[in-house]
Structure formats: structure tokens, C-alpha cells
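In this view, the complex is presented without one of its protein chains, the others remaining in place.
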Amino acid sequence: MTSTRFSSLRRALRWFFVRSRGDSPFKTLLIHLALIGASIIAVYPVLRVVTISLRPNDALLTTDLRIIPQNATLDNYRTVLFGDPTKNRQSDFFLWLWNSFSVVAVTSIISVILAAVSAYAFSRFRFPGRSAGLVFLLTTQMIPAGMLLLPLFIMLAQLRMINTSLGLIIAYSVSSVPLTIWTLKGYYDTIPIDLEEAALIDGATRFTVFTKIILPLSSPALAIAFLFSFMGGWSEYLVARVVLQKNDLYTWPLGIFTYAQQFTVAWGQFAAASVMIAVPVMVLFLYSSKWLISGLTLGSVKG
Amino acid sequence: MDETPLIRRFLPYLYWLIGLFLVYFVVNALIAPYASGITLSVQIVIRRLIEIGGFLLAIFAGLAIIEVYFYQIFFRQPRTILTAWIVRILQGVFAGMGLLMVLAFFERTDLFRLQEGLLRSILYFPNTLVDGLRSTLMGIGLTKDSSGWMSGVVLIVIFAGLFFLNHQLTVPRSSKLGMAYLLVLPAFIGVLVLIIYPFLFEIKLAFSNASLGTQATKNAQYGLIYGWNNLVTLFTGTVAKDATFFEVLGRTVLWTVINVVFHVSGGMALALLLHRPMKLQGFYRTLLVFPWAVPTTIVAMALRNEFDSRYGLFNILLSNLNSWLVDVSQGMVSVPVLGEMFAWLAAHIGPVSWRQDPFWAFVSVLITNIWLGIPFMMVIILGGLQSISHEYYEAAEIDGASKFQQFRHITLPLLRPVLTPAVILGVVWTFNKFDVIYLITQGGPQEKTDILVSSMYKAAFSFYRYGFTAMFALVIFVILLAFALVYLRVSGGLKSVTE
Partner (left out) sequence: MASVTYRNVVKKFGDVVAVDNISFHVEDKEFLVLVGPSGCGKTTALRLLAGLEEVTSGEILIGDRVVNDVPPKDRDIAMVFQSYALYPHMSVFDNMAFGLKLRKMPKEEIKRRVYEAAEILGITNLLNRKPRQLSGGQRQRVAVGRAIVREPKVFLFDEPLSNLDAKLRVQMRAELAKLHQRLQTTFMYVTHDQVEAMTMATRIAVINSGRLQQIDTPQNLYDHPANLFVAGFIGSPAMNFFAGALHMADGKLVVETDDFVLPIPAERAVQYQKYAGRKIVFGIRPENIHDVHFIPPNIHGERVNVKVDVTELMGNEIFLYLVSGKNSFVARVDPRCRLRVGDQAQVVFDMDKFHIFDAQTEEALR
């Protein structure tokens, strides 16, 4: 009886410690404890947002630390999604998402198209001005995000583009285009030049080489570049705050900030909106993190 | 040549279309009961699509025209002397018009300003032409909107005609670099408009007294003296409202150093813990990148409330800790040293006022930013660790190196190619990153948590000190540039970057 109990315990322990041959069981235990601790620190604040989103409105202010609150309810979600008929309030949630999406998608499309073409030149041709151009593009990454915002703001104001989505698209493209060029150049550099020469001999023009060989081969990189650019703009707050001042143009960061500003009233709604926005983004991020990282190292670290 | 039936070839698109419609109808039916509460309407979506579509069309049409123009310059040459004259004149006129339009754009955006008069009307000649075209179109009965569209179409037709004419008058020639320049051109124009031009504008602005009082650039005065004034104010006055430049600079350095040190050491520690054959590795890694995966804006806004003095997470934890300490110390009153120690701890550890106390406010933004930044470093370092071959460690083990010596003499040097650029980028990014600060404390209390860039942002968009901000921005840029140059000197030039 006892022996079987111990053997199952032993098996459980062996499952846990197996393959960590180099380390003693005690050390392995410590390592797992440390990682569990770190994981809790990493995850708990995020879970708190979920917790708060589930709290009923009359219990928002509490010192309770449980993850699933008492009397959990989805009321906040309903209010965020569909408004609150009792108080005659409408919901802007979808509007914000649409505003964000349309602006960021167009920014990404523009920068990927511009970059796909020019990165090819930077990768394959040796022309006067090439290194200067590359260094310049890198330098733009040193320019503080806020630095060009002021002249851009005044420029947009003169062109009457403040308070338009187009203005925000222009402002976002500033940081997006150079980074995308770098990412794609890094990828093009890994495509063997033999392939292009073979196509040239097969009867292709430079243009066909680009459309029939390079573009199809770099479609994963184009996707990464798009994702990069999209992620960069998707949750941007500071620039949007300056360019957009009209409620009906608000992107979601601006939108949920209006919740976050009112501590008591809308904390639950803020949390619910955050959860609904963050979950898809996190799923996408975790799913694509491998590429994101290799793209990052390609684009920035390897050069 | 292609004998697959048309319908077959377009079937996939058809499926997509049908699918989209289905999704639309299902969603529509689902939210119909609540639809009255949702502000996003189909009209809004369509209006935005048209707006953006028009914008994209305009950009790509413009780029296409410029590309074709340069294509003809690079790759076509006139047949005869006579055609050479015609072609060159056409191209000259085109270039002149383009130049005028660029200058007019500069004028419109106040890079320089012309008095009403001949010069100005010359500058605006191309624009006047377009306006004229538009008003004619309106004259023949088009609405305001459609006349805009139509004049675009008319212009494109005119350009197409001109290019066709040019094409007929010329023969092909080969050009080695033409292709490269044609490819770089769109991005070059983009960078010119988006970066170089605003940068020049910024320099100009730095030598002005532009502010809310002067209605931005409208009534602003320009001159070296204003630049000097801005510079003097920057170094002797306040940068936003309360804080002084050197105070904020010091805090920025502190902010950058603390952040990067914690990011790298934390990331390194986690990566070293993870980098071993063990169970649940993938699980831990996924959990540990959570802070990176959540949109920063959400994290910052969420944590902003968690720093609340009563109901925020941090003070709840601290007050729980405090009451535990109080209990323990009461239980141990009689124990000599320990009792005193716990009493002391109970008296000193407890909730803090994250919002009002400048020190704790700064700690709160640091905590948040450190928490956010560790996963990135962890992932980068983990990638670096995984690229180091086992054989080095085995060789070192045979040589009798201790674990620490292995870390010191194998891991660190071999991580350098990954670590160095990551640290450099980390420094620059952290130096410039103030969304956390802005969202959590807004620099408060009394700008005691501001760093340079957040002060600059506030100077521009909260206090509307435009000329001053421009000078401020240039100074920050110079600081960063100096850092970059020193780094490049140390690391041995840009060769590796451009190769």
C-alpha cells in the first residue's frame, strides 16, 4: 500500500526532474520555483485586468485579491459593446476599433509597398548614395518619436489635416517606413542572387525577376513587415492624442483612456474593453512571436 | 492562351465575396437587437473607405506619374535633334511644374512666406491651373466632390497623353543605375516628405518665437535672437512648467540606466534559467512574454489604477504585508533582537503614496517600464544562448572550468554580438520612451517624473511653446547623435551596417 503510494510519487518526481541530468533535484526544484515566481509576476497584473472586468459595478472598490471576483458578471462587457440603454449611453467601442484598424492598416500597406520596392534596390544594387541612405534610415530610428511630431503637427494643421484619419496615417508612416525598409532589406539579403541570375537567363526582365521571384519568395517577410508596422501603430497613444481631437475619430487607445481617466465610474468598463482588445492581439503575438523575433534580429541586429 | 474558363479563375474571389457577405449578415443579425446602442454605422465605414481609398489612389497615381517621368529620363532617348528639343522642353516644363508645386507646398505649410504678388502667383501657377480645371468642371454641372475626382481623372489622362507622346518620340537605351534609382524613388520621396522636410521645419521653428500666442507659425517672428532666447530659456528656465533642464536630464539618465540595467540583468537571469533541458520550458516562456504581448497602452492604463493609494494592487499587497509584520512583531515582543527588528519593519514597510510622493511616483513608472521591457531582452538573449554550441561548454568542463567561469569566459563573450546591438537599441529606445510615464503619472507630481522627451511633449502640446520645443528637440537630438557617434567610434564604424 505505502510502497505503491511512494512509487507513484517517485514517478511524478521523476517526470518532473527527468532530462535535467546535469542539475541536482534540489537545484531543479529551485529553478522551477524561481520560474514560477517570475511567471506569476509576469501574468498576475494582466489577470487583474480580467478580474476587474468581471466585478459588478457596486464592488469595484475592494481590496479583494481573488482572480475570479465574488458575484462575477459580464455586465461591463455588455455595456462596452452595446452601450447602456438605461442611461441612454451609446457604445463607441466598435467605432474606435474601426478607426484604429483603418488607420493602421493603411499605414502598414503604404509602408510595406514603399519598402518592398526600395529595400530591393538597397539589397541588390550598388549605387552612389546607397550606404548614405542606409545609414540615414538607421539614424531616423534615433530620432525621438515626439521630435518630428511638432513640425508634422504644424504642417498638418496648415494643410487642414488635423482631426482627420489621413493626418494620423501620415504621422504614423514617419516611423514605420524606415523600419520596414530595414526589415525587408535584411530578408532580401538572404535570398541567393543565383536565383535572380537564373531567371535573367531564363528570359526575365528585372521587373519580372522582382515580381515572379523576389516577391513570392519574400512573402513571409512581407507578412512580418506588415505585422511589425501594424503592431507598432495599433496601440499608439501619444501621437494620436495630438492629431485627433474629435471623439468620432478616436482610435481605441484614446477611447479607452476616456474610461481610465474616471477611476470609480468606468474602471470596470475600461478593463472589459482592454480584455477584448488585448486577447486577440496577444493570441496573434504569441502565435507569431517566433517570426517577430527572427524578423527583429534580421532587421535590426544583423543589419 | 489561357483556356481555363473565366468563371473558374474568378471563383476564389467569388467565394471570398460571398463569405464576406455572409459574415456581414450574420454579424448584423446578431447585433441587431443592440444596434441602436452602437455608434459605428455602415455609412461611417463606407465614408472612411472612400476617404482612404481616394488617398491611396492619389498617392499611387502621383508616384506613378513621377516614376514614369524618371523612367523616360533614364531609359529613353530622343530619336533626332528635333524630337530632342520637343522631348527636353516637355520634360523641362514638367520638372518646372513639379518644382513649383513643391515650393508652393513649402509656402502653404509656412516654411517660408511670400507676399501677395507676381512671385506668389507664379508659385501657385500649377495649383491655379488645377483649381481652374475644377471650377470649369463645376461650371458644366458637376458637384464639388465629383469635380475633385473628375479633375484628377482629367489630369491623369493629360499626363498619360504626354507620356505617350514622349514615348513615341524616343528610343530605348540601357541604364545601369536607372533601375536602382527608380526603385528607391518612392521611398525617397516618402522620407523627404515625412522626415527631412519636418526636420528642416523644426530647425526653422527653433529660431522663432512661435507659440499659442502667435497662433503657431501664423504671426511668429524668426531670427537668430529667438533661437538664442529659446536656448537660454532651455538651460536656465523651466523646460515645461516647473522642472529645469539639468534636473530632467539627470532623471533621464537615471531612467535610462536603471531601466536598461534591469532589463538586461532580468532578461539574462530568466534566459539562463530557461536555457536548459527541462519540463514546461515552452509553458514558462509563453507566460514570461506576457508583458510584451499586451499592448503597452493597456498595461500602462491598467497599472495607473493599480497605483491607487487604497484600492490599487501595490498598496493592497503592502498593507497586507504591514499587518502581517505587525502581527508577527506583537507576537515576538519579548524576543530580544528579532522582536525589535520586526517592530522596525512593521513601522517602516507599509502602503506608500505613489501619486503624491515624487520618489514613489518615479519608482512606480520604473516598475512598470522594467516589467514591460524584460521579456524582449529575455527573448533576444535566449536566442543568443541557443546559438552557442554545446561543445564549448563540454570543452570548458573538461578543462575544469566552474559554472561561473563558463559564464564569464564562454557565454558572455559569445553573447556579445547579440547583446551589444540589443543594449544600444535598448538605451536609445528607453531614452525616447515616455508613453508609460505619460499615461501613469503624466510627469507629475510637479514634473518630478518627467524625462526629456516627455517634458518636450508637454512643452509642445500642453503649454504650446512651439519655438522653444523645437529648440528643445534639437538639443535632445544632438545628445542622442553624440551618443551614437561615440558608440560607432567604439564599435568600429558603420561597415557592418551597410554591407
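Order of writing sets the labels: A and B. Residues in every chain begin at 1.
Criterion: contacts are C-beta pairs under 8 Å (C-beta built on N, C-alpha and C of every residue); 3 or more make two chains touch, one makes a residue touch a chain.
From a predicted model like this one, the values you see are computed outputs, not experimental measurements.
Novice: Where the complex has a chain not shown, which of A:Leu97, A:Ala204, A:Ala223 or A:Leu286 is the residue touching it?
Specialist: A:Ala204
Novice: Could you tell which one of B:Gln115, B:Ser174, B:Ser334 or B:Gln386 touches the chain left off the display?
Specialist: B:Ser174
Novice: Which one touches the absent chain: A:Val43, A:Ile109, A:Leu217 or A:Met282?
Specialist: A:Leu217
Novice: Which parts of subunit A face the unshown chain closely enough to count as touching?
Specialist: Missing-chain contacts on subunit A: residues 192, 194-195, 197-205, 208, 212-213, 216-217.
The rule is short, and it goes like this: only the chains that are shown with their structure count from here on.
Novice: Using mean CA coordinates as chain centres, what's the subunit A-subunit B distance in Å?
Specialist: 12
Novice: Using the touch definition from the top, list the residues of subunit B that touch subunit A in their complex.
Specialist: 31, 34, 36-40, 44-45, 48-49, 51-52, 55-56, 59, 108-110, 177, 179-181, 183-188, 190-191, 194-195, 197-199, 201-202, 205, 210, 216-217, 270, 273-274, 276-280, 284, 286-299, 301-306, 308, 310-311, 313, 316, 319, 371, 375, 379-380, 383, 417-418, 421-422, 425, 428, 431-432, 434-435, 438-439, 453, 456-457, 460-461, 466, 469-470, 473, 476-477, 480-481, 484, 494, 496-499
Novice: Mind pulling up the subunit A residues that touch subunit B in the complex?
Specialist: That would be residues 15-16, 18-23, 28, 31-32, 34-35, 38-39, 41-43, 45-46, 48-49, 60-63, 65, 81-85, 89-95, 97-99, 102, 106, 109-110, 113-115, 117-118, 120-122, 125, 127-128, 130-131, 133-155, 157-159, 165-166, 169-170, 173-174, 177-178, 181, 206, 234-238, 241-242, 248, 253, 256-257, 260, 263, 267, 270-271, 274, 277-278, 281-282, 285-286, 289, 293, 296-297, 300-301, 303 of subunit A.
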